[in-house]
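Here it is: the structure, laid out below.
The complex appears here minus one protein chain, its other protein chains still in place.
Then we have subunit A:
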Amino acid sequence: MNSNGNHDEPQNDVIVDRLMADLRKLDQVVQESSSPSVDTWKGIVREQWEITKRKRRWETILFFMVALLLISGGYFVVFSTPWILGAIQVIGFALAIGIWIFESSSHREERL
């Protein structure tokens, strides 16, 4: 018999039964919340979906604006500091030569 298992169960059953009865009474006593009619809900659903669609449209526009800003910001830095542009071109050129050498040496090995 563990400390919070079997020993507690009969006592818990009594509490649970009483609690369930009280909760059922609560359900009877609590005044039914007046739910809007189906037509009202249709109006609310339509409006809510419109709001969600507009929100998502604005989120997409904002995303692209931020992306464009970042890209144009990057271009501004690169073009306003010529040595960075030069360095990127040199590194890119060196990488291209390296890849070409690697590719041609691996093709030569395959032929052999």
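Following the convention adopted for this analysis, contacts are C-beta pairs under 8 Å (C-beta built on N, C-alpha and C of every residue); 3 or more make two chains touch, one makes a residue touch a chain; residues count from 1.
Throughout what follows, contacts and distances are computed from a predicted model.
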item: From "Gas vesicle protein GvpL", "ATP synthase gamma chain", "FtsX-like permease family protein" or "RNA polymerase sigma factor SigY", the hidden chain's UniProt protein name; value: "RNA polymerase sigma factor SigY"
item: Touching residue (missing chain; options A:Met20, A:Leu62, A:Val77 or A:Leu95); value: A:Met20
item: Absent-chain interface as seen on subunit A, which is shown; value: 4, 8, 11-12, 15-16, 18-20, 22-23, 25-27, 29-33, 35-39, 41-42, 44-46, 48-49, 52
